[in-house]
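A protein chain is absent from this complex, but the other protein chains hold their places.
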């Protein structure tokens, strides 16, 4: 398991669609925010700093899975509860549980890798082993 | 199985993140576009028309699953190939395969329901059996 | 003049573009959020409530003007300082000043109207005189 983190989001008018409810890709955006907020809350520097010091550009996704339970609308505040459910050699799996008070709104997992820019071709991103120091901060 | 549809998207600068690649929730947005484009290409009217004629507001998601294979960036054109993989009594499952030329970029499924506004409480959305006429158009 | 309101935003990775800075339409999104937050902070109910009680759907824009002074990036928190600079018979003008600490990031105005759905054609939105009670709450 891992430490956890709660990322709070107030839903805005422009986050909602003509049905009056959150346009669902925004939940994925908020889970992505929650992932970076999780790392930064536990002492990891933002990617733009790590890019310069260690070449780490971020943690792109290999796979996501999300289940939607209730809808939500603007003016409401939701909480994204984030943990790391699995640390593997080159990947890690987040679990995000999105709640509005006690109501479960949606939940899902993200399988991610850490990537560096390739030294020879800076357009190429290469996955690297999970950095042990980052893992140690978050466990 | 079902008919299929190809939804073309040209990736824009503002769709990409500081790593220079598509910010992944945009792939979910494009799959959502592809779903409505699939129905409209086969003769189904947009939700804002169906809302007035039949109370059908749209097809919210119950579950998504996506696997990301290659990254993509702005200036590139991708194709979302959409089918309905399963028609169930009250749900249907889309498969979206996103390609750039012959390269697989990502692929995933969406489990969706058709919903109507509740007659007594218009804020409440209720799932309904798959409309047979819509299914017939798309099969 | 009017009361004022401060809307705080933490900038996220996905709000930034390949140049690593905020993709500028997001500043307009945050000013839009700040507008609704301004009204709700002073006791006005959200549009989805006013739509049911008074037919008021929102405050669409007639005109915007924005000047961009400094860029901003993810991990930073900005404040949108919002006032109403002019109340006219059928329009009002917001001023939004966006700051990061003491630094001015951007500032602009929005000319808006209040609209109701037309009773005969619910797709048609009609501008109405500024509601006196709403103006009184915000002045």
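Which chain is which? They are A, B and C, in the order written, and residues in each are numbered from 1.
Note that in this section contacts are C-beta pairs under 8 Å (C-beta built on N, C-alpha and C of every residue); 3 or more make two chains touch, one makes a residue touch a chain.
Since this is a predicted model, take the numbers as computed values, not measurements.
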Please identify which of the visible chains the hidden chain touches across the whole complex.
A, B, C
Touching the absent chain in the whole complex: find that residue among B:47, B:92 or B:114.
B:47
Who touches the missing chain here, C:40, C:64 or C:137?
C:64
In the full complex, which bits of subunit A touch the chain not displayed? Write them out.
13-14, 16-20, 23, 25, 48, 73-74, 123
On subunit B, where is the contact patch with the chain that was removed from view?
12-14, 20, 29, 32-33, 36, 40, 46-48, 58, 73-75
Interface with the undisplayed chain - residues on subunit C
17-21, 23-26, 28-29, 32, 47-48, 57-58, 60-68, 71, 115, 123, 125
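Following the convention adopted for this analysis, only the chains that are shown with their structure count from here on.
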Which two chains have the most C-beta pairs in contact?
A-B
How big is the gap, in whole Å, between where the Cα atoms of subunit A centre and where those of subunit C centre?
28
CA centre of subunit A versus CA centre of subunit B: separation in Å?
23
When the C-alpha atoms of subunit B and subunit C are each averaged to a single point, how far apart are the two points in Å?
31
Subunit C touches at least 2 other chains through residues 13-14, 20, 48, 73-74
